[in-house]
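Sharing a structure, written as structure tokens. Questions coming.
The complex appears here minus one protein chain, its other protein chains still in place.
For clarity, chains are labelled A, B and C in written order, and residue numbers in each chain start from 1.
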Amino acid sequence: MYTKKLMEKIKNIIRGHSLFMLHYCTGCGAIELPPTMTSRFDMERLGIAPMATPRQADILLITGYLSAKTLRRVIYTYEQMQSPKWVVGFGSCTINGGIYYDSYSTINELDLYLPVDLYLAGCMPRPEAIINGFERLIEKIENGDADGWKHYKQNREWYKKNQKQALGDSLYTTR
Amino acid sequence: MEQKKVIEKISNEYGIKKIKFKKIENQQFKVKINKKEIINFLTYLKNIGFWQLSLITAVDWIDNNQFEIVYNLVSWELEQHIIVKTFIPRENPRITSIINIWPVAKYYEWDVNEYFGVVFDGNPNNGKELFLENWDDKPPMRKDFDPLNYSKEKFPEKEYKNFRMKRKREVIE
Amino acid sequence: MILNIIFRGLILIFGAFLFQVALSGFSRKVVARIQKRYGPVFWQNFRDIFKFLFKETSISHGFIFDFGVLMAFGGTMATLIFLPYGSFEVIPGQTNFIVVIYLLAIGLLGMAMSAVGSANPNASIGISRALTQMLGYELPFLIVVLVMMYINKTSSIGGLVQSQIQNGWNLWSMPIGAGVSFVSVMGMLGKKPFDSPIAPAEIASGPLVEYSGKYLGILMLQHDFATVIEVGLFVNLFLGGGSNILIFAIKYIVVYILMVIISSFLPRFKVEESVKFFWKWGLSLAFLQAVISLGIYLI
Partner (left out) sequence: MTISYLIITAGIMSAIIYLVSKFNWKAGTILQTLTFLIIGYFLYHNGDYSSSQLAIFNNISLNFTYSYFNEIFLYLGISVMIIVSLFSIDGIKNYQYKPVYNFLTTLIFMSILGVFGAADFITLFIFWELMTWVSFFLISMGKKYSKKAALLFLFMSMIAAYLMITGIFLIDNAVGGITFSNLINNYGSISYSLKFKILMLFVLAGLIKGGVYPLHIWMRTSYSESPDSFTSILSGILMKFGFYLIYLIGLFFPVAFILKNNPSKLISELPSSTFFAYLAGISIIIGTIAAILQNDAKKLIAFSSVSHAGYILLAFTYGTSMAFAGGVTHILVHALTALGMFLSIGAVYFRTGTTKIDELGGLIKNMPLTFTTYLVSIISLAGIPPLFGFVSKWMIYQSLIINGSYFLAFAAFFGSIGSFMYVFRPLAGVFLGQRPKKFENVKEVPFFMKAGMLIVTILTVLFGVLPGLVLKPIISMQQSIGIEPIKASLYRLFSGLTTLDMLVVFTVFGAGFILALIIFLLFAKPTRVKQHEQYTAGEIVPELQTQPSIYHYAKNYYKPFSRIFDKFPSMEKLYKKGAEYLSSSFGVIEEFFYEESINGYIWLISITFLVIIAIRWF
């Protein structure tokens, strides 16, 4: 029992310091990522690197507003990622809709559809804020608090219900 | 060619006297025309050099109970940009498609059809899906459509009971 | 005897794992410094590999998807055995160059099979590019090595190392060939100008597109082992191996870091461009080296 806990702790520490994020930029916040990744702020020193496919990625970044049409793809992509996996909501649009709060085609709150582990507030958050946010995420992962993927698995029906409400019944699910 | 000459040419050559041209800029002018004339007029314009259709769009004049269909044509030889407008009633909006003159009109008309509900007779894509997936309300660009209401209904917000606390996840019914 | 061989084989595989994974982590740091960044810690690659191995879920696209990965990983580990490392040989006398080159191909074939077995078109495109590029980089390298084997009258790598101990490094005796082989090895490793098979922004990391969790971890290990073989071949063939394993390792590090530095400031070739590059410059220079060396040898 103790060894299992220790093993889990080690795994979490390893996971926290090796985060691959998916290159699936959905909104305007993606423009803040290049400075975060390149020389000035250098995200790689935290062990965070961009990845091209959801199969290899650990973090799904939702960078800003998310239209309903994109949400369908994002859900599909999220389900293709392998757990443990984390969702980071980026900018105020993912929190409450932001300036698109009354749009007929963008969603208001991401947390209803995907289990968000970390929100980065701002419109848009500066690279410093992003780095700060990621450090917070690493901390959460190391402590085992970032368990959105487990929550998604356990409360699948609730999430599916919300997704269907927003997207209609023709939502494609993988399993 | 100068704008005046172009307008003169169109007024002289095209049979109808009543049409009024209005200058917007040195190289841009607009004209309002009857719905029945639209095919003939556009064909004529294409023949004298306006061979590029750059946009078809619509405006919802809800107070007049009318849709305005706008055709933007460009001529690179005459160096002019013409905006042709026509009005159709808001109830049961129908107009003849111009895909036989400009094949590219298929997509512009499809777009207008999806967002305003205007039916283009002769366009095969009326009523099909282009940008909106599983749309279940009235066309969204109409003035009587309320986006805020729709957004509240379709994309609700979660209510947080205790916002300051470390947010524990729980299923909210 | 057999137990001894097994033991030494396991030691070799484990040592190669520690060495190369740490080195490739270090090379990330080198690249970062070239780009004026701070860069990750040198054990970052251990974290990455173990993170993937410890993933709780991973997906499989069927039997061949698993089998190909095992074939690639197993074949590459087997190839590792047939190379001399300084004075360290796992099975004495078994260092046949042609066996090494062809066993290495097993890794590629297994990987190709598995990737295409995932039925993702991106993977297929990547594999078609990788195989096409292979026709480019292997030929100049093999021609140069052929000259070397002809002159030294041996085709075992151990024999070539021995002859270099007597006659001096092949790097000095055939410098053009060494240069050609250096570029060829960069092609084998898929380093920067020749990385069109994995082009992440273009075909979503190509063959690797469908791999997740432990599959990806295993393939990262496989890539590291393949790196050990390919760079080790270069060190053995041109830099005279090493009298002990430490000297071998130092030479290895120099060659590898040099490759990393060169590739860090180069853009990417299109695949037919890289084949043409290898055929135009690589082959002609390799044949030039052949003529020169043969002339010297016959005189």
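Throughout what follows, a contact is a pair of C-beta atoms (placed from the backbone, for glycine too) under 8 Å apart; a residue touches a chain by one contact, two chains touch by 3 or more.
In this text the structure is predicted, and so the values were computed from the model without any measurement.
**Q** Can you list the shown chains that the hidden chain touches?
**A** A, C
**Q** Taking the full complex into account, find the residue in C:Ile143, C:Ile198 or C:Leu285 that is in contact with the omitted chain.
**A** Missing-chain contact among the listed residues: C:Ile143.
**Q** May I ask which residue of C:Gln35, C:Asn96, C:Gln162 or C:Ser264 touches the chain that does not appear here?
**A** C:Asn96
**Q** Where the complex has a chain not shown, which of C:Leu189, C:Ile229 or C:Val271 is the residue touching it?
**A** Once the missing chain is taken into account, the touching residue is C:Val271.
**Q** Touching the hidden chain in the complete assembly: which of C:Ala22, C:Val41 or C:Met113 does that?
**A** Going through C:Ala22, C:Val41 or C:Met113 one by one, C:Met113 is the residue touching the chain not shown.
**Q** Could I get the residues of chain C that touch the absent chain, sorted low to high?
**A** Those residues of chain C that touch the unshown chain are 6, 9, 13, 53-64, 66, 69-71, 73-78, 81-82, 91, 93-94, 96, 98-99, 102-103, 105-106, 108-109, 112-113, 116-122, 124-125, 127-129, 131-132, 134-135, 138-139, 142-143, 146-147, 149-150, 153-156, 159, 204, 209-210, 213-215, 217-218, 270-272, 275-276, 283, 287, 290, 294.
**Q** Could you pull out which residues of chain A are in touch with the chain that's been left out?
**A** 24, 53-55, 70, 72-74, 76-77, 80, 172, 174-175
Throughout what follows, only the chains that are shown with their structure count from here on.
**Q** Whole-Å distance, chain B centre to chain C centre, using C-alpha means?
**A** That gives a centre separation of 59 Å.
**Q** Hey, what residues on chain A touch two or more of the other chains?
**A** Residue numbers touching two or more other chains: none in chain A.
**Q** Using the touch definition up top, name the residues of chain A that touch chain C in the complex.
**A** My answer: residues 11, 14-15, 17-18, 20, 23, 38-39, 42, 44-47, 51-53, 55-56, 58, 82-84.
**Q** Quick one: which bits of chain C touch chain A in the complex? Just the residue numbers, please.
**A** 28, 32, 35-40, 44, 47-48, 50-51, 54-59, 200-201, 204-205, 208-213, 216
**Q** So in the complex, the part of chain B that touches chain A is made up of which residues?
**A** 131-134, 136-137, 140, 145, 147-148, 150-151, 154-158, 169, 171
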